[in-house]
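A single protein chain has been omitted from the complex, and every remaining protein chain is retained in its original position.
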Amino acid sequence: MFRAGIAGATGYTGIELVQLIHRHPQMTVGWLTSESNAGQPISAVHPVPWDYPLIRLAEALQRTGDVDVVFLCLPHTASIEPVRAFQATGVRVVDLSADFRLQSAAAYEKWYRVQHSAPDLIPQFVYGLCEVNRAQLHGAELIANPGCYPTSVNLGLYPLARAGWLSHKVIIDSKSGVSGAGRQAKLLYHFVEANENLTPYNIGYRHRHISEVEQVLDTADPRGEAHRYYFTPHLLPVNRGILSTMYVSVPEGVSADDVRKLYAETYAGEPFIHLLPPDQIATLRHVTYTNRCAISITPANPEEPDGPDYIVVATIDNLIKGASGQAIQAFNIAAGLDETLGLI
Amino acid sequence: MFRAGIAGATGYTGIELVQLIHRHPQMTVGWLTSESNAGQPISAVHPVPWDYPLIRLAEALQRTGDVDVVFLCLPHTASIEPVRAFQATGVRVVDLSADFRLQSAAAYEKWYRVQHSAPDLIPQFVYGLCEVNRAQLHGAELIANPGCYPTSVNLGLYPLARAGWLSHKVIIDSKSGVSGAGRQAKLLYHFVEANENLTPYNIGYRHRHISEVEQVLDTADPRGEAHRYYFTPHLLPVNRGILSTMYVSVPEGVSADDVRKLYAETYAGEPFIHLLPPDQIATLRHVTYTNRCAISITPANPEEPDGPDYIVVATIDNLIKGASGQAIQAFNIAAGLDETLGLI
Amino acid sequence: MFRAGIAGATGYTGIELVQLIHRHPQMTVGWLTSESNAGQPISAVHPVPWDYPLIRLAEALQRTGDVDVVFLCLPHTASIEPVRAFQATGVRVVDLSADFRLQSAAAYEKWYRVQHSAPDLIPQFVYGLCEVNRAQLHGAELIANPGCYPTSVNLGLYPLARAGWLSHKVIIDSKSGVSGAGRQAKLLYHFVEANENLTPYNIGYRHRHISEVEQVLDTADPRGEAHRYYFTPHLLPVNRGILSTMYVSVPEGVSADDVRKLYAETYAGEPFIHLLPPDQIATLRHVTYTNRCAISITPANPEEPDGPDYIVVATIDNLIKGASGQAIQAFNIAAGLDETLGLI
Partner (left out) sequence: MFRAGIAGATGYTGIELVQLIHRHPQMTVGWLTSESNAGQPISAVHPVPWDYPLIRLAEALQRTGDVDVVFLCLPHTASIEPVRAFQATGVRVVDLSADFRLQSAAAYEKWYRVQHSAPDLIPQFVYGLCEVNRAQLHGAELIANPGCYPTSVNLGLYPLARAGWLSHKVIIDSKSGVSGAGRQAKLLYHFVEANENLTPYNIGYRHRHISEVEQVLDTADPRGEAHRYYFTPHLLPVNRGILSTMYVSVPEGVSADDVRKLYAETYAGEPFIHLLPPDQIATLRHVTYTNRCAISITPANPEEPDGPDYIVVATIDNLIKGASGQAIQAFNIAAGLDETLGLI
């Protein structure tokens, strides 16, 4: 049995982890932290039947002996010191914040507009995109859990990038459920503001999550190409789920069959990739409440079935495959467990 | 042309008033106030194409000459001083807060747990439930706009109360869209918390709005009976609309036909009461985005069609008939205009 | 490993069973039937990654050797002949239709307005309300799975009924998500008709599900009292979940503490009953996507905390505890397995 500590347990990713751990046959809850609700049981904050007490992070740092792994669900910059503290005691760390996702402090500082206070730790982290970095995850002690939007985009386009078939210009029109914004009482996320609405925001080349797409796809590209990504996130009136509609071109001579084969081979045997047949298109419902990523590939023009233009749609549940589920999956791999434990 | 000032114009009832006034052939916007957004145009705060500047209430109090009527959309207790100030300058006032709805300072203090600072003003106000108090509204200078829940309940049960047919015990199971809670960033009203959920709150004999039901129905009852109201509000995952399901009994010997005739006579000629035929039940869709109140009356047991038990369902749009529309309607009556202006 | 056949696998309860069985460590899918989609894989009908072929019921009846248990998710009257056929071959049957829920053919005929064609089978069925009938479920070969509304009502009021504390008149105001109506393309369930709406229907003493409430609660009542139930279902704009708000009175002398103790004792050790503390009220979110039933008990009037009137709120996920989850739970009990397998 692995005992898990969760720092920041009352946000949406934290409570999702509690639920996933309950279902995991080889994990139990060690402790849960919450600064604003310390002293209360988790059942006073979320509609769950479990009475785990919420403690402060400072207390948790004294109780590293109670846990084998810590999941950090803290705002960015807040993870850095705890990571160092937990690492020092030999506890495995999965960080769900953005602090160690980028493998360059410069990129972090460009996109997050704050200096990175622990650049020495960055190279020790494995970026936990399981389908891409599985080999490095075996035995990993420090894991940076990918962002939600980039998980949908990177899984959707990785085969093309790795084959060197991804066009220079990539248009990514993404739509995310409101839980992606976290459990914060802002007017933008008020029911009446978000419901029966659709709100584009940070459109073009503005959203921080572009950095993870550049890191994964440009790195995978054998030509080393710096692609031009246009990324338009939209706030969608659903609780959970991300759908990314992506417009790409492949080199001349590459047929629709070639593209399908490429995806099938890249993702052969992947337990959580659901590659759809040619006549289906990925929807949110393919993935919500699961750890799966559904991917569909459609020639843009039926009159040019082998034409260069394709529309790739990739969907995930932002709280599971886009956050807590992927964190468990990465932990399973790191700890040498069956990758799917707790995630079926 | 009547020029309207709106104090607290950026909440849901305030912006609804702006929209209704735009549609009203004999009203224009005088000024709009907002303490937190003063200096900006209303189009910076709401997705509307109008550039009216938002000013502070203190400035508005200097500009009473620019308006013929003021609608106060302020939190309770905050209306009291402005009411006195506007009244002094001869501007007609429609107060949408709870401060002057109750005709007794004691009742106000019991339910709102604060002393009333202007008990002398209370008797000068007319409670603006138009279908019940139309006569008193003619020429009224100070109007207290009813609460949203009580409007649905009072219109739904007033005929029975006035006839002396309302049972002692009245069970009122109400469901309200989230805009009823106002435009405040609380976690309870966060999209993810409210969506795909249903939340009962303040159940039984706890919600302040019961006071307005007691005031209207007990007063209307010719027997002077103090009924026992059980009121259970639920937060419903829709933007707008209130549906009250009410369980009542009528005296023996009163038939279903008698009940229907009573309602038809009580509401004959009412432009905004939609009395449904026996085979229909009121839904939110009967009334959303309108100033109507839909009412259905159904014998509880089809095997006892003239039995004593009935289920009355009454629905309104909480922002229109339950707030801003009713305020316009009351103003129309007070000002001697066609009651339906701006409300069709 | 138990192999399960599902007849009617493409409706909402059928597909939910497929998903639950996937998670169940001791069950696998034997076959799935669908008359309208036979010949296709289930992944062509639902957004799932599994390619189980859909076969006709006629074929399934030839393949009873492939299954240890059959779950029947067929319309009422359609289950009767298959039940007889499967029973003859020794396959355990859990029937999710209404055909064998009522232990009297007369009650069935009164409420369903059709003659029961297999009254001899009725007494062989155990009504699968696990918390009430657990003893009879051990080893049961024929199980009638309860309806969704009655599960919420019966679990919410069973302690009172069994204690003889349930008032004669019981008002039940229920709200159900749209999946409760099944996967049928009727205009009433069209997104635009149901969304941003709330629709009461079959109100009072009209809905068939009242029969199961009478059967369970009146039978449990030691005084043998035939209570008077007023039941008002509402179509709620959410995918899943039932919330029943119930208004009851207890005998004089029974205190709020007595009521709470009664519930705590009745449900002591129940893995799926979530009894809420006095300051919480049950919501849909307590139970959606789980097999739990959440129950809150609130004195109607805070000024009379030990007064006779209480509001009991009970919530379930209509597709899990109200259908497929309860079916698995009953099967687990019948087969001698840990009752919670596949349901955590």
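The letters A, B and C name the chains in turn, as written, and every chain counts its residues from 1.
The criterion applied here is as follows: contacts are C-beta pairs under 8 Å (C-beta built on N, C-alpha and C of every residue); 3 or more make two chains touch, one makes a residue touch a chain.
Nothing here was measured: the structure is a model prediction, and the numbers come from that model.
In the complete complex, the residue from B:R162, B:H234, B:R285 or B:K321 that touches the missing chain is B:R285.
In the complete complex, the hidden chain is touched by one of A:I80, A:L217, A:V313 or A:L337, namely A:V313. From the options B:H22, B:K110 or B:H168, the residue with contact to the chain not on display is B:H22. Take chain B: the residues that touch the chain left off the picture are 22-23, 47-49, 196, 274, 283, 285-286, 289, 292, 294, 344. By the touch criterion stated above, the residues of chain C touching the omitted chain are 12, 177-179, 183-187, 189-196, 237-239. By the touch rule set out above, chain A reaches the unshown chain at residues 171, 173, 175, 193, 195-201, 203-206, 230, 232, 234, 236-241, 243, 245, 247, 281-285, 288, 298-303, 309, 311, 313.
Following the convention adopted for this analysis, only the chains that are shown with their structure count from here on.
In summary, the pair chain B and chain C forms a contact in which both copies contribute largely the same residue numbers, shared numbers making up over half of all those used. Among the inter-chain contacts, the highest number of C-beta pairs connects B-C.
Taking the mean of the C-alpha atoms as each chain's centre, chain A and chain B sit 46 Å apart.
Centroids of chain A and chain C (each the mean of its C-alpha atoms) stand 36 Å apart.
Taking each chain's centre as the average of its CA atoms, chain B and chain C sit 39 Å apart. Looking at chain B, one finds that residues 193, 195-196, 237-239 touch two or more other chains.
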